[in-house]
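Only a single protein chain was left out; the remaining protein chains are all shown in position.
Now for subunit A:
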Amino acid sequence: MIHLQNIRKRFRRPDGGWFDAVCDTSLSIGAGEVFGLIGFSGAGKSTLLRLINLLERPDGGAVIVAGQDLTALDAKALRRARQQLGMVFQQFNLMANRTVAGNIAFPLEIAGWSAADIASRVAECLEIVGLADRAAHYPAQLSGGQKQRVGIARALAPRPKVILADEPTSALDPKTTQSILDCLKDINQRFGVTVVIVTHEMHVVRSICHRAAVLDAGSVVEVVEVNGAEVDARSALARSLLEAA
């Protein structure tokens, strides 16, 4: 579903030099997989995730999603491709002046759906994330966990093939974290949506990922298989991350 081929990304440092955030990385993520990106802070997890929907443009390499090289698309085609890629954020990033329903409707308005289709899809998504009774509330009236459910419903609304999640539970308490993870897992299983999730918590990897890439200094050190609580890790880094959990 997602193929990153030899992608590179560097940022300008304040001193004028360059900082390699992602160096020559290749990664393949299968359809229907829940794939983790783990590593310590600054390892380049968020950058790698943002390269998948081209929020960051790679300096080299190809980003192939559902058979389409996103780096080759013009602005309009890229916008259309992005509608197939939902994104969930650590800080939720909901629109404060739109109701819950309005937030979930947003990507559908963007995609040009009819009002009737939007209304029924929004209701459906509210049901999926368990917020049917909150449709008319504003984000300010919700708890963190509820806000993230709205974030997930919004990402899910246009029936994307992939959902990208950048530390979706890092702003939440452990109990809420589990319920959000269950929600993502449920969506993955019911709709076959591929999920790529950035996290620094091993617990997250154990509870929902099928596989995970361990990142360090902009490179993939190892891709580990996850079978429930069993994580088959070889690299020292992966082991130290495991122990930290």
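The working rule: a contact is a pair of C-beta atoms (placed from the backbone, for glycine too) under 8 Å apart; a residue touches a chain by one contact, two chains touch by 3 or more; residues count from 1.
Convention: contacts and distances are computed from a predicted model.
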| item | value |
| --- | --- |
| Chain not displayed: protein name in its UniProt record ("Anti-sigma regulatory factor", "Carbon monoxide dehydrogenase medium chain", "Aminomethyltransferase" or "ABC transporter permease") | "ABC transporter permease" |
| Of A:Q5, A:Q68 or A:Q83, the one touching the omitted chain in the full complex | A:Q83 |
| Residue in contact with the excluded chain [from A:N6, A:S26 or A:Q91] | A:Q91 |
| Sole residue of A:F40, A:Y138 or A:F191 that reaches the chain not shown, by the stated touch rule | A:Y138 |
| Option from A:L55, A:V223 or A:L242 whose C-beta touches the chain left out | A:L55 |
| Where the unshown chain meets subunit A, residue by residue | 53, 55, 78-83, 85-87, 89, 91, 93-98, 106-107, 109-111, 138-140, 154, 158, 164 |
